[in-house]
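Here's a structure for you.
Missing here: one protein chain of the complex. Every other protein chain is in place.
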Amino acid sequence: MAKFGKKLVKRDLVESQFGNISVRKGEKMLITKRGIALDEIYKEGVVELDIEKSSYLDRIASSETIVHRTIYKNTPAFAIIHAHPVFAVIESMLVDTKTIIPINIEGEHFLHEIPVVKGAPGTAELADNTAQALIGHKGAVICGHGTFAIGKTLDEAYFVTALVEQSCKLKYYFDMAKK
Amino acid sequence: MAKFGKKLVKRDLVESQFGNISVRKGEKMLITKRGIALDEIYKEGVVELDIEKSSYLDRIASSETIVHRTIYKNTPAFAIIHAHPVFAVIESMLVDTKTIIPINIEGEHFLHEIPVVKGAPGTAELADNTAQALIGHKGAVICGHGTFAIGKTLDEAYFVTALVEQSCKLKYYFDMAKK
Amino acid sequence: MAKFGKKLVKRDLVESQFGNISVRKGEKMLITKRGIALDEIYKEGVVELDIEKSSYLDRIASSETIVHRTIYKNTPAFAIIHAHPVFAVIESMLVDTKTIIPINIEGEHFLHEIPVVKGAPGTAELADNTAQALIGHKGAVICGHGTFAIGKTLDEAYFVTALVEQSCKLKYYFDMAKK
Partner (left out) sequence: MAKFGKKLVKRDLVESQFGNISVRKGEKMLITKRGIALDEIYKEGVVELDIEKSSYLDRIASSETIVHRTIYKNTPAFAIIHAHPVFAVIESMLVDTKTIIPINIEGEHFLHEIPVVKGAPGTAELADNTAQALIGHKGAVICGHGTFAIGKTLDEAYFVTALVEQSCKLKYYFDMAKK
């Protein structure tokens, strides 16, 4: 988790204290704590929680814990990355439809489409909408907020995050040139 | 301070010799010296000054020392970061009003609005306007120049700086697409 | 190869798991494995294949192995880099003609023109088109996908990749300002 936290920040996919990471561990999940800087995750920066039921430890976990939990309950994800990449957020605010359609070959091939979901940070509404979108997709964008990406490994969740942003960036610049 | 200096440069929020950092230490403040490269702060790159009264040491401190001092006198800030992020500066020159209104969820939630203040570098006018703006806000942009962000810790001041820039960047690209 | 993999990612020319690198070694070629992160190539991340004939090892090699092989058969290249730089891909989708013409002095001098080729990833059609284009050029862009650059050394292939992207970026921003 420390490695991918550093990588996300270094690759400009998230700014330090924004965003969070988790991995499934049987009936539990390991998730980054609230307010932790993603490029400085250390052992104490992570907390272990039950996937099925919340506990008093939720208070110190990421404020998006409810979203991670709902995703693990509804999908086979083993790893989740929540980031705030700029062009994914911009495209989520620009599309009228409920999905962003990539125009680059990798985006088309691996993502097909990127669902845009709604909901205020940390709410059950957001958690449900995001989990729902991730049943049929590897990555989704919360309108005006950021991305959630899942994978069998953190490697895959990282790859999806990077590909969502790359696809949205390409689309943004292409559309601007075509205007 | 060395850590956050490196981080600001690495994250593109300031270019090396531009910008400065300080922390409150009782009635004193530690501030980066004039002309110091923020990604190379070492112990000798910082000077301790009285908050209440200027001294002959002001000459070797950051040329924005007066702004830091005035902020500490007028707000409960424990840490101040002055940076020059590109999109915050651009937005400060584009807005007609006295505040930049973030359109992303984090920007709205944590900043509400970002005041734009005026004044020439190193002047009492700039110091007063900036301190005034930071009584009710965590971050402000000096028109055509750069950001001042405050926090209980350097961590918080860094977070505010990054969020101001992220919010301004999103707003810029969104507005360009909507034109 | 590890060094240039890291450099490509660090310099934003490719995102980790996208892209691949190879070098000629007599009648063989060393190529990065399928799904390997370019900034984490280690000795086991590379596989040695015959240039002239495919084998069961192709399965674990990059999915673009056929393109590398065809380039080595048809050109004197000693090193090949396949990357996914943003502006090269955008320009490849924007040009109506079969070549991108650089407007900066280095681009004009070293590249003259950048051919844009077509073909689906991993196909013989793409391999043939790319190899054909690289007989007379150092770098080419696959429409909507990424770059292939060749050189006598990895140094040169890296230089060509960076120059193709730099030239496309300059051209994009210049054309936008001229609109």
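All chains are identified by letter, namely A, B and C, in their written order; residue positions are counted from 1 within each chain.
Criterion: contacts are C-beta pairs under 8 Å (C-beta built on N, C-alpha and C of every residue); 3 or more make two chains touch, one makes a residue touch a chain.
None of the values given here were measured: they were computed from a predicted structure.
Visitor: Taking the complete complex into account, which shown chains does the hidden chain touch?
Guide: Every shown chain touched by the left-out chain: B, C.
Visitor: Looking at the full complex, which residue from C:S54, C:N74 or C:N104 touches the chain that isn't shown here?
Guide: Of all options in C:S54, C:N74 or C:N104, contact with the hidden chain holds for C:N104.
Visitor: In the complete complex, the non-displayed chain touches which residues of chain C?
Guide: Given the touch definition above, chain C has residues 7, 11, 103-106, 109, 155, 158-159, 162-163, 166, 169-170, 173-174, 176-178 touching the missing chain.
Visitor: Could you please point out the chain B residues that touch the chain left off the display?
Guide: 9, 15-18, 37, 84, 86-87, 89-90, 93-94, 120-121, 142, 144-145, 172, 175-176
Here, only the chains that are shown with their structure count from here on.
Visitor: Among line, ring, star, complete and other, which best matches the way these chains touch?
Guide: line
Visitor: Going by C-alpha centres, which chain is most central here?
Guide: That would be chain A.
Visitor: Centre to centre, by mean C-alpha position, how many angstrom separate chain A and chain B?
Guide: Roughly 30 Å separates the two chain centres.
Visitor: So how far apart, in whole Å, are chain B and chain C when each is placed at the average of its C-alpha atoms?
Guide: 42
Visitor: Return the residues of chain A touching two or more other chains; collapse runs of consecutive numbers into ranges.
Guide: 176
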